[in-house]
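Every protein chain except one is present and positioned as in the full complex.
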Amino acid sequence: MTQPPREIVNLGNIAKAFGAVRALAGVDLAVAAGECVGLVGHNGAGKSTLMNVLAGTLAPDSGSIVIDGKDLGRRYDVRVAHQHGIRCVFQELSLCPNLTVAENARIFHKSLTGFGWKRRAAGLIAAKLDEIFPGHDIQPGDTVGDLSIGRRQMVEIARAFTVTDEPLGLVILDEPTSSLDAVTAGQLLGFVRRLVAGGTSVILISHMLGEVLGACSRIVVMKDGGVVAGRPAADFTRDSLVAAMGTVVEAHDAPAAASLTAQRQGSVMVKARVKIQPDDRAFVAHRGEIIGLAGLAGHGQTKMLLQIYAAATRRDLFAEVAAPIAIIAGDRQTDGIFPLWSIGENVTIRSLPRMVRHFLIDQTAARAMAAEWHRQMRIKTPDMDHNILSLSGGNQQKALFARALGSDAEIVLMDDPMRGVDVGTKLEVYERIRQEAGAGRTFLWYTTETDELAHCDHVYVFRNGIIVDDFPRAELTEARVLRASFHEAA
Amino acid sequence: MNVVAFLGGRAWIWSFIATALVWLATVAFTGGTGGGQILTAALSFAIFTVIVGIGQMFVITTGPGNVDLSIPATMALSGAVTTKLMDTQNEMIALGVVVALGIGIGVGLGNYLLIRLLRIPPIIATLSASFLVQSTAIAYGRGLRIKPPPLLADFTTAQVAGVPVLAACGIVFTVVMGVVLARTLYGRSVLAVGQNMRAAWLAGINVERTRLFTYVLSAMLAGLAGLLLSGFSGGSSLNMGEEYLLASIAVVVIGGTSVAGGRANVPGIWGAALFLYLLVTMLNTFGASAGLRLILTGLIIIAVITLAGGGEQQKR
């Protein structure tokens, strides 16, 4: 560690277990004032658990928590954390959708009471939004439930930086940019740099290694509930970071462009039009193609996928689907898994109709399918009968892939499924998708990571709910995607 | 504490243990006499709670907020219409059953349409619908006191070696419904929808059809219970379904079904229904006043759910 004078946080030998699963195995972490620490690691490495401990929302089984030189140990909770200036922006949003932006600021600050509290709260949050995200269009009186997910994330981030009577010492940002587009994400990282220069500390958790490398002064790598590396950011490169996380880096994916022909061919599997499309540009997918849906987050890609998905069961004027369809959700918790069920039940649910004999589900067939996909997707579990929640996030996502790939669907929709998935899982899944497409399956793949578009045969770029550009892989460049995604250059 | 944890995970066992305890307490008080008769009576009465309870269980399992409050009204309407239709004639029983089920289909369909078209919480939809159904029953059945057909009355009250025939049929029916829940596509769909409606849709389940079937099933069982109950109690009355509103929900919860949806428990329904009946019997035997009986009934329901509900929280 370098020169900074004062240590804000010193976590010593923190351990935490959930039942039999050891989430943290004696972790040490120290953060100095004016330091931006990047925290990286696979899903299930223990990052979020560690941050919950630091934020006071989770009590560790053992270990010491020293804040500003004081050992707070057992008495530590959210309230104490706030009093010592430690705040957290959680991965899943913690705003009340029924309240306004200003009222949500009030929830965060116990001291915002008395006459005129609403005005003060509104001023506080508006000023911070202006400071971090200049040009935003959020009003303090807006009801949070009416805001888009990206704007909600902006409110939540701005709220964490507002100051009343409690000090601001350290802010934990857990995947803060997952719902932000490139511009606002850039604004946030710029703000973090200014803030850190001013002496406040930040812990940044992100799967976007570029962000971490660019914004942080020091990077700590976690793996299997422990810290495996911690060095100044300048000592890392993208590849060395990935290596430290424990993944074998493949020669940065060069999808075999051999079989590629500029001419699109094969029977049409999906044909859809955007309702508000001003020109006659249509969305088309042929058999065996991998089609990318690109653009900034939340610009109509998911809507397009859901429209196509619905068109498979209900007649739709704007979309035609030629074969059975399956969808892989990006938001596992709300759109994907069934939390009360075993991994096997989660995998087989989509395929049960073909296992029905005399009105009853053939248990043997269901078991066989679960076992088959356990092997094929290399889901990390001793037993497919275990509850789905016993899996790490990446492996839950593999189970959802197995659900779709094991079904009779010839068309597979992917709604940014790699969100928050570790690099190792990603590489395995990319490979699998290429194989399946080679065997004739069609993939429609919405992704927010430009790297992933390299796997697509054809790319459609969305902006403000319409398709603004489309091109084959041969013409794919990051610049072209960005140009189409941002209005000014188009 | 281990025992508690074990039982907490299998919440329905509570209801059977509690049933046994209550029965033992009653029999101990009477000095060992009448234990058999009490059980026979408990089976005879519990079967009606079981029939509507199973319907309610399927509804509650389809997810938070789903509950069928129109069960009492449907029972009243079915009882009123079918007793008048059958008019004490044995040969009309078959038609009566068809009409009772038909009324159920109608009410269930109505409930579902209200939920779907008005996008209102099922509690309110079934409550509003029950007002209409109850009114129809009142307008139709006012002043009627027609005896049920003798064959129906005999069937619903018959016993073989102290076991009510109807209860025996009910046990078979319960087993069938257990299989439906665990092993059919419909049952799996109910469990999936109950855990997460959106995820169920995205997993290829026909969510709306599942909900429709479930509300129709519940109302059909209520219609059937109305017919059987009017046979059992020598004719229908307009308020005969009243107690089944609370009872149907209580047996589902006491029986270990998750009110948050997605997890159902079929055997628990029987345990809970027997428990509720025996509890009242016990308090009567002890000579408790009406007020005290009510208080204890309420407190015991809360105590049972408090003990059983603890296991659920541990799982989360």
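Note that the chains take the letters A and B in the order they are written out, and that residue 1 is the start of every chain.
Quick note on the criterion: a residue touches a chain if its C-beta (ideal position, glycine included) is under 8 Å from a C-beta of that chain, and two chains touch if they have at least 3 such contacts.
Operating definition for what follows: contacts and distances are computed from a predicted model.
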{"item": "Missing subunit (named according to UniProt) among the choices \"tRNA-specific 2-thiouridylase MnmA\", \"Ribose transport system permease protein\", \"Cytochrome C\" or \"Gluconate 2-dehydrogenase subunit 3 family protein\"", "value": "\"Ribose transport system permease protein\""}
{"item": "Omitted-chain contact residue, chosen from B:Ser130, B:Asn196 or B:Thr210", "value": "B:Ser130"}
{"item": "Touch criterion as defined above, residue of A:Arg79, A:Arg194, A:Arg238 or A:His386 at the omitted chain", "value": "A:Arg79"}
{"item": "Among B:Pro121, B:Gly178 or B:Gly234, the residue in touch with the chain that has been omitted", "value": "B:Pro121"}
{"item": "Residues of subunit B (touch criterion as defined above) contacting the omitted chain", "value": "65, 67, 114, 117-121, 123-124, 127-132, 134-136, 138-139, 142, 246, 249-250, 253, 259-260, 289-302, 305-306, 309-310, 312-313, 316"}
{"item": "Residue numbers in subunit A that touch the chain omitted from display", "value": "55, 57, 77-79, 82, 88, 90, 93-99, 103-104, 106-108, 110, 112-114, 117-118, 145"}
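Just so it is clear, only the chains that are shown with their structure count from here on.
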{"item": "Separation of mean Cα positions, subunit B and subunit A [Å, integer]", "value": "44"}
{"item": "Subunit A-facing residues of subunit B, complex", "value": "179, 183-185, 188, 191-192, 195-196, 198-200, 202-206, 258, 262-263"}
{"item": "Sites on subunit A touched by subunit B in the complex", "value": "309, 313, 326-327, 329, 334-341, 349-350, 352-353, 356, 359-361, 363, 403, 407"}
